[in-house]
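This is the structure, below, for whatever I ask next.
Excluded from the complex is one protein chain; the other protein chains are retained at their positions.
Chain lettering (A, B and C) follows the sequence in which the chains are written, and residue indices restart at 1 in each chain.
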Amino acid sequence: MASNLKIDVQDKDLLVTLREFFRLILEQEDISAIFVSQRLPMKNTIMPALVTDSKTLDRTDPLAPAFPINGAKLLSRLTRKSSGEKIAAVLRPCEIRAFTELLKLKQGKTDDLIIIGIDCLGAFRNTDYFRFVEKNPERSTELFIDSVLSGKGTTAGGIDLAPACKACEFPIAPNNADISIGLIGIDVKNQVLIEARTSAGEEICKKLNLSETKKTAERKTAVDNLVAQRIEYRDKMFAETRDTVDNLEKLTAYLAGCINCYNCRVACPVCYCKECVFVTDVFYHEPSQYLHWAKRKGILKMPSDTLFYHITRLAHSSMACVGCGQCSNACPNEISVMELFRTVAEKTQSAFGYEAGRSLDEPPPLSVFEKDEFLEVAQT
Amino acid sequence: MNYLYYPGCSLEGTAREYNISTRSFMKAAGIKLTELEEWTCCGASAAASVSPLLSSALPAINLAVAESMSQTENLLIPCSACYLNLKNVEEKARKEPGLLKRINKVLAEKNLNFKNRTKVRHLLDVMAHDIGAEKVKNLIKKDFSHLTIAPYYGCQCLRPYPVFDDPEEPVSMEPLIKATGALVHSWNMGGKCCGASHMNTKIDVGLELVYGILKAARGADAIVTVCPMCQMNLEAYQDKIELKYKENLNMTILYLPQLLCLAMGMSEDESGIESNMAVTKTFKEKMKKLPK
Amino acid sequence: MNRLQPVRIDHTVSDTLAEIKDKVCACIQCGTCTGSCPNAFAMDITPRHLWRMLLMGQKDEIFTSRTFVLCSSCYYCTLRCPRGLPLTEAMSDLKQIAAKEDMIPHRPSTRFYKCFMDSVRRHGRVREAEFISTYFLSMSATDPLLPLKYASMGIRLLQKRKLALKNPLQKMSERSLDVVFKKVEEMENQI
Partner (left out) sequence: MIKKIGKALVVGGGISGIRAALDLAEFGYGVTLIDKASHLGGILAQLDYQFPTNNCGMCKMLPLIDRDSSSQYCLRRGLFHENIDILLSTQLASVEGEPGKFQVTLDQKSNPVDPSLCVGCGKCIQVCPVELPNCFNEGLSTRKAIYLPLPHAIPNSYRIDGNVCTLCGACVEVCPTDAVKLVDEGRKKFSILIVDDELIVRDSLKEWLEIEGGFAVEMAQSGQEALERLKEKKFRLMLLDIKMPGMDGVETLQKAKEILPDLHVVMMTAYATVETAVEAMKIGAMDYLIKPFDPDVLIPKIVKIYEELNVSAGLTLEVGAIVLSPGNSYFNPADGKDTLGYGKNPDVITGLEFERILSAAGPYEGRLVRPSDGRPIKKMAWIQCVGSRDFQTNADFCSNICCMYAIKEAMKAKERAQNAGYELDAAIFYMDMRTFGKSFQRYKDLAERCGVRFTRGRIHSVLPDKESGNLVVRHASYSGKISKDAFDMIVLAAGQRPALCTSDIAEMTGIELNSSGFPSTRPFSMSGTNQNGIVVAGTFAGLKDISESVTQAGAAALLASRVIHASGGGLALESGPAPIYADVSRENPQVMVVICSCNMASGLSEPEKLAENIKADPCVKHVLFTDRICTTSGWENLVEMVKKHHPNRLLIGACLPYLYARNLKALGEEVGINPRLMDVVDIHTPGFSDVDSQDPEYFRSMTETTLKMSIAKLKYADCASSVHAENSVFQQALIVGGGIAGMSAALAIADHGFKVDIVEHEKELGGNLRWLETTIEEHDIPSFLADTIAKVEKHPMIKVHTQSTVIASAGQVGQFFTAIEENEAPAVINLEHGVVILATGGAEAVTTSYGYGKNKKIITQKELAQKVNADELDIRSIKTLVMIQCVDSREEPRNYCSRVCCASSIKSALQFKKENPEIAIYVFYRDMMTYGFMESYFTEARKAGVIFIPYTINKKPVVTNENDSIFITAFEPIISQEIKIEPDMLVLGTGIIPTLPPSLAQTFGIALDQDGFFQEAESKWRPVDSLKEGVFACGLAHSPRNIPEAIATAEAAAQRALRILGHEYIPAGRISSTVRSSLCSLCERCIDTCPYGARTLNEDGKKVLVNSAMCQGCGLCAAVCPNSASVIEGYPMEQMLEMIDAAIL
């Protein structure tokens, strides 16, 4: 189905080329807006934005190593109901995967949406990014791209990728992206790979009159190597995390810094409840209850229910966790939330042969009943 | 208890000791046997292979004679082949009225009429159920507790009509054997086929079957039988079996009433044991040395 | 057993077998008879196979086999047949046909029975010595050495007073069943 196309890089400037590509898309008759990361005027901030004026696209910066928010959640707001107009969205793979999970939960629609995936080169932690960009306010993104795509590594100015990105084995957009922009293993000085993966994607590409190309072995090797490297990191992370939280006491210690700020929940792209149960009356206990609990063990950590909160979130959301790392990014007390979530998610998802964000055709495991599932549980 | 008695041809010849011992046993048990007047051959297995009507008419002649002699007494038959032939007519004539008519057409030649009223009883049936082990026990004078006896029933008293015993796993001899104090050999060959007339026509097949039986009887002191053909097949070919299978399976073969007569302390004349073709030395010695 | 050329199945069954076929046509080919038969080891075709051939009208094959003569009338199959078919009886029906048609391969058996019945016809009861000697005589063309195979047996029986040798070829006796045999023959020929 997918057809492989290319765009030629103008003046060896990848960013300019991409901006031009997005402009062509926005100028399509039926596309009213494009959702893409923009460099905002103040303080070098990178944020997703909904762009309707193609002139503003020269501040578009989809490859900056900044990832302040997972765009899936925002896209869900844009598509929960039909606006009657079509938009295109440029997303990182983990954003597309999170959006896929939200789609399964009826939190968005794809009817009027073109998803443009782009090879993800990774991002720094929020705080790291600001340090990085301060050093090179003008060409920071170009520096980063050069470093990564030329094989010099992801470290730039002594700053490395966020752990979530280092452990991410999905640098390429998943199959339900309509168009995928390929950079890894591509000679980006000269061309960029454009894959039209769906009929909607094909249609747009046809209008753009892109020339055809072939997928090269170099790309495959580069992607495979990258994924292998990430998996190695990831598995090490799993092992270490497991070691750190393998009993209740250790887990309590791991989460000791939690203050019930619920930032991680807000940052999480797949936490979709309108109002979380943890902010309802259920957890405003009677004063006597706090005393009762305190008496039982002689001490009660305040705020209470922090462990319960994280366990509940693991129960509710680990099945949909895409590992984007926004939870860790959001934590004021530097709890490694992402590591815990991914380690647990790996188990819960593999128990059902499920992989969050892989395909819209796979229903969330807890919504389907299969009578031959977990027979060993039934037998004991 | 009195019975009409049909000895059958074999009991006049090759199975004379069966006849002798049956009569002795019955006498001791206080039972009067009245031999059927002018009884004739039942047709054995031959009649059925030659003519179906004849195979019914020959037994019916004897049943008709029995009816003429007594209305109440059962007809006792020791020979299983004769028993089955007569029983067959009893059963078939009841189920097929047409057959009864045809038989009587034949029997008219002999001025006989067959109404099918006589009850045909096998000797073993009478011994096991009418007389019973309890009664036999009272007549036993010798202690055979050093003997192990293998009960061999053969086919025709058990099948196809399961009248008095389980046709697959017969047991009716066991209480009688135990009444003598002897142990019952545990085997499952009691109801198996001895090859019948194969010994005369297809001897290799016959030998194979008997070999199987004798082999399974190893460990017993004697096999007891209730059928002349079985008795003959088991006792008369032991040397041929030894020759063919290179195994000495010599075994004492007795008729069941013979065993009981011996246990009652009867003489050789009364038990007819001198006519038996297979009585081993060991067995004879054991007979002499009874436990106290 | 497989033949290259498939057997053409023809429904017309010879009349001689029709009556026997009726007896076994409710057969369900369950194989109880075969599994029960003590003589199956010596048979060239199994009893179940024999009944099937009967239903398929393969008369020649039936009578070239020695299966039915190997039936020793133990009645195991009759006892166990779930359809209650008179299988032992059907076997002896086949023997009767073989006897009537005096089929050469089955002579040892059929002649044996015939001599036996002759003895019964003459005396009302069987005279074992007489019938054995006529049997040997009737088989002398086929198997002249047959008497020798049983010679030692005869002697042992004599020793045990089990064989009466007197009047081997006596006249018809008082108990003669000749009239009965004649009547039966007359009636059976009518049908």
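As a working rule, a residue touches a chain if its C-beta (ideal position, glycine included) is under 8 Å from a C-beta of that chain, and two chains touch if they have at least 3 such contacts.
Predicted, not measured: the structure shown is a model, and the values here were computed from it.
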{"item": "Which displayed chains the unshown chain touches", "value": "A, B, C"}
{"item": "Residue of B:7, B:43, B:151 or B:167 in touch with the missing chain, whole complex considered", "value": "B:167"}
{"item": "For subunit A, residues in touch with the removed chain", "value": "105-107, 272-277, 280, 282, 296, 316-317, 363-364, 366-369, 371, 379"}
{"item": "In subunit C, positions touching the absent partner", "value": "1-3, 5-9, 11, 21, 25-32, 34-36, 40-41, 45-46, 48-49, 52-53, 55-56, 58, 79-84"}
{"item": "Residues belonging to subunit B that touch the chain removed from view", "value": "1, 74, 129-130, 162, 166-169, 186, 188"}
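The rule is simple: only the chains that are shown with their structure count from here on.
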{"item": "Interchain centroid distance [CA atoms averaged], subunit B/subunit C, Å", "value": "23"}
{"item": "Rounded Å distance between subunit A and subunit C, as computed from the means of their C-alpha atoms", "value": "92"}
{"item": "Contact set on subunit B toward subunit C in their complex", "value": "9, 12-16, 38-41, 43-54, 57-58, 61, 102, 105-107, 109-110, 155-156, 159-160, 162, 167-168, 192-193, 195-198, 200-205, 208-209, 236, 274-277"}
{"item": "Residue numbers on subunit C that touch subunit B, as the complex places them", "value": "38-39, 41-42, 69-70, 72-76, 78-79, 88-89, 92-93, 95-96, 99, 108-110, 112-114, 116-117, 120, 124-126, 128, 135, 149-150, 153, 156-157, 160-164, 174-175, 177, 179-185, 187-188"}
